[in-house]
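What you see is the complex with one protein chain gone and the rest in place.
Up next is chain A:
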Amino acid sequence: MSSIQINNVTKRFGDFTAVRDLSIDIEEGEFVALLGPSGCGKTTTMNMIAGLEEPSEGEILFDGKDLSSLRIQDRNIGFVFQNYAIFTHLSVFKNLSYGLEVKKVPKPEIERRVQAMADRMSISHRLDQPASSLSVNEMQKLAIGRSAIVEPRIFLLDEPLSNLDAGFRAYMRAELKVLQHEFGQTMIYVTHDQIEAMSLADKIAIIDQGKLMQYGAPLDIYNDPQNRFVANFVGSPRMNLVDGELREERGALHLMLHGGAEIPLSGKVRADFTRDGSVHGGSFGVRPQDIYFGDKRGSNDIAMHGKVEVLERVGPKRLAYLQVQDTLFLAFDDLDRLRVGDEVPFYLPSDKSLAFDMKTGRRLGGA
């Protein structure tokens, strides 16, 4: 079990910069997700932590120590590959025992530990069978067990759930959380699936184009995104983010949307937009869950008017696509009264709306 400090790490491949000036502190026993779209540099970051790639600049410290002089086999890092990298020519037992055998652990102890791990991962009935005969789900368990059995200092998982079917993925998500508590290990988890990251991790590092966009606890990131990218990336369904120009007329501030509609700003969100006087282009963000219909609930909430284009059932709720001129707002039909084609008023709560600088993507105001 180790803490990890990533200090100003940059990784270049020729002209391409995969990771730039990345700094993340991971505490002992923490479960951290590296989240980002494909090609954002999260896998490169993990490979650098594992020692498979060397940073071009910066350093990665384990408990304050730099391990870069150690060979991969001496680093004691658990790594679960996306495709599991099971030794298909060996039995399940031999797969589990590999890390112990190469360290010359005495035979009886190997057997004891393999049996224990197999029981824990509920694959003990498969021990004598060739690993190639396992199902994908069992391979997943074997891959985790094989890495866990050597008690690595940290545990790295590269999109471990992406090959699983939906049902087992949900089960494995919960199982991983339990395992992490049992092993008490520092775990780093790479994923492009924000739901996975939100449900599993103690902390999430959101990376885009090699840069750290935000690092923090899932709820903080969800409620308080620091930039437009994070706001757009986290949350399901996605946050409504509409771009426009700020225009002040007779003391009233409007966001003139590119689609032709306008949002009359008031209250907190208005203050956010104006706090930094130099902003002209702004993005207005509001989560679908926060838009409401019916009576106005807060005095500063912004009244809008739109036409219901589509209604989509998501579980017990319905998602409404509201068209305001050329702009679409996504909202949950909280009163369950909408019909397609209706012209309805709806409200954007000022306190829960977010303001971003359109040019830089930076959050304006904020906590």
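Everything that follows uses one rule, which is that contacts are C-beta pairs under 8 Å (C-beta built on N, C-alpha and C of every residue); 3 or more make two chains touch, one makes a residue touch a chain; residues count from 1.
FYI, contacts and distances are computed from a predicted model.
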item	value
Missing subunit (named according to UniProt) among the choices "Deferrochelatase", "Sugar ABC transporter permease", "Phosphate-specific transport system accessory protein PhoU" or "Efem/EfeO family lipoprotein"	"Sugar ABC transporter permease"
Sole residue of A:G78, A:G306 or A:P349 that reaches the chain not shown, by the stated touch rule	A:G78
Selected residue (touches chain absent from view) among A:M1, A:L52 or A:M256	A:L52
Residue ranges of chain A at the interface with the undisplayed chain	50, 52, 72-79, 81, 83, 85-90, 98-99, 101-103, 146-147, 150
